[in-house]
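Complex shown without one protein chain; remaining protein chains in place.
Letters A and B mark the chains in the order given here, with residues in each chain numbered from 1 onward.
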Amino acid sequence: MEPLLSIRRLTKRFGGLVAVRDVSWDVYPGEVVALLGDNGAGKSTLIKCISGVHNADEGELFFEGKPAQFARPIDARNHGIETIYQDLALANNLDVSANIFLGREVKLSYLGGLIRMLDEVHMLREARDALRSLEIHFPNLTRPIESLSGGQRQAVAIARAVYWDAKLVIMDEPTNNLGVPEQQKVLELIRRLRDSGVPVILITHTLPDVFAVADRLMVMHRGRKVTEKKISETSTPELVQYMVGALDDTR
Amino acid sequence: MERREFLSLLAATAAAGSAGASALPTAAYAAAEAKKIKIGFLPGVVDPFYQVMQLGVEAAARQLGIEVVTQIPQTWGVEVQTPILDSMVARGDLNYIITAPTDKDQMIGPLKNAADAGIRIITVDTFLGDGDYAAGPVSFPISYIGSDNVEGGRISARGLAKAIGGKGLVYINSTNPNVSSVEGREIGFKEAMQKEFPDIKVLGPDYNLDDMNKAQQQTAAVLERERNLAGVFGTNVFSAQGAGTAVVNAGLGGHVQVVAYDATKAAIELMNNGVVTLVLAQKPFDMGYLGVQFAQADAAGVTSLPRRVQTGFAIIDKQNVKDPAIARFIYQTPG
Partner (left out) sequence: MADTGPKAGPGMAGTAEIIGRTQRLVFFLSRMWAWAFLALMIVFFVVTVPIASNGSVHFLTIRNSQNILVAITPVLLLGLGQTFVIIGKGIDLSVGWVMSLASVLSALAARAVFDAGMPLFVSVAAALLAALAGSALVGLLNGVIIAKLKVPAFIVTLGSSFIVRGIALLMSENTTVIGLPPGIRDYGNDALFYYIRGEESGLYFFRRPEVSGELLRRMDAILPYPVVFTAIIVALAAFVLRKTQFGRHTYAIGGSLDAALRTGIPVDRLIISLYVLSASTAGIAGFLSTLRFAAGSAVIGDPLLLSSIAAVIIGGVSLFGGAGTVIGTVIGALIIAVLTTGLVMLNVAAFWQFIVIGTVVIIAVLIDQSRDLLVGRDRPGSGS
């Protein structure tokens, strides 16, 4: 099978600090890959290089077999890479449908394009359908989302990623700050995405989540990839060793 | 006092002095006459009033062969005027400074420093302390040459009273409650009305904070409230412009008389267009001219210069604005 996403020797520096050093990695369709590492290992920076927030200093990126360069976040989104950041990147003062359609609002055109206004009815209907298909229920879709619980907000972020027919979904620490029932819901969503053929890159600290839902994993330490394994081939204590740098398969 | 009166006073003093001292050596006077003086001119801010004053300064300087250094603050305020004053003092070559102090208390210190450095001070248009340099708390300036805002208020009152027939209701619209110039004008206006025109009742003042739109709004509200309003006094051109617009928009142009203080070209245009009725002109040219003359006289040894000169006013209305003798008081510079 061809990998959906390939990165070769990716390096990213911030001034004198090397955040990601020489990382090569493949992600295949229909799998959940966990990206592990301690704080400062470079996980967030790596996925931000993939999602267009940062531009890598060295290395190459291939998507769907073709070389790709995502200069800005909108480029990555246009290729079908949806990212759910740790802070969710939601606008608190806007409602659910506004957030799902943020940046890609649907408009109605009058007078031959002279007047373009938001098609709020359409967007609201689509948002409701998207949330229903994810089996998430909201009492009122037209209120600002700042009054929603953590789990509901997470769901909106996921719905946004899913609605736009993502080809690859990246999630950064999706179960942080969630209650137990909501964590299970999120893991269920991840499984459903995988089952529909959409690969998920899952950054997480929570090792139980990794074993619950991931197929493969990659561990980073101090900007470098230190190992890549199938879930069945490893255990929690071993992973911890990799994460603190005690074990390193590349050396 | 009038310019002619002053010059004859000067001549008389000089004549009396020289007559009485004909037996004494005149070396002291001769030496004083030979001294060439340099004057610094520091008005309040850039505007037509002070531009005309500068014309007066330059006219006198030209005729007397005196060099004048002029610095004009971009905005009104002690924080802008003081540094300019300090730099003028620091030059070291000025003998006199003719200035319009922007605050009657806060400029005492900086000007006293200038005086202590050997520069003699003449104030024009505005004053320090209470303006009485002979008997008041501030006595180091040579003289205060300017219009008395209070007197100007009185004259405005009399002009307005005449225009409305000696009785009725009038209203004051002013700019700021703590600016001494407009405050003096209000006081004079009310005083004259109270003492001389008991059949006239004065309303206000309202403060528009230099906002013409607000002046219009306030005046419109008063016009709504008082159906018998006969006259309005705008303590500066801005106030008069806003108030006059309200009068015209209410359909009362010509029925309600508006007086504007200060004869800028804008005020005259307002009068020609029927928005205001009367314009009060000060005489900034006189202030500037006399200031230079006084400096020269002081340098020549004259010790009996009047400590206070009232330059007076002219009232301009549609009838006399064509008369060159009156039109020359409009604040305009040639070209």
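Methods note: contacts are C-beta pairs under 8 Å (C-beta built on N, C-alpha and C of every residue); 3 or more make two chains touch, one makes a residue touch a chain.
Quantities reported herein were computed from a predicted structural model and do not represent experimental measurements.
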Residue touching the undisplayed chain, where the options are A:69, A:147, A:236 or A:250: A:147
Hidden partner chain, touching residue among A:91, A:121 or A:246: A:91
Residue of B:63, B:194 or B:273 touching the missing chain in the full complex: B:273
In subunit B, positions touching the absent partner: 46-48, 51, 74, 177, 203, 205-207, 209-214, 216-218, 220-222, 224-225, 227, 237, 241-242, 245-246, 248-252, 255, 264-266, 269, 273
In subunit A, positions touching the absent partner: 51, 53, 72-74, 77, 83, 85, 87-94, 98-99, 102-105, 107, 116-118, 139, 143, 145-151, 153, 177-182
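We take it that only the chains that are shown with their structure count from here on.
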Whole-Å gap between the CA centroids of subunit A and subunit B: 74
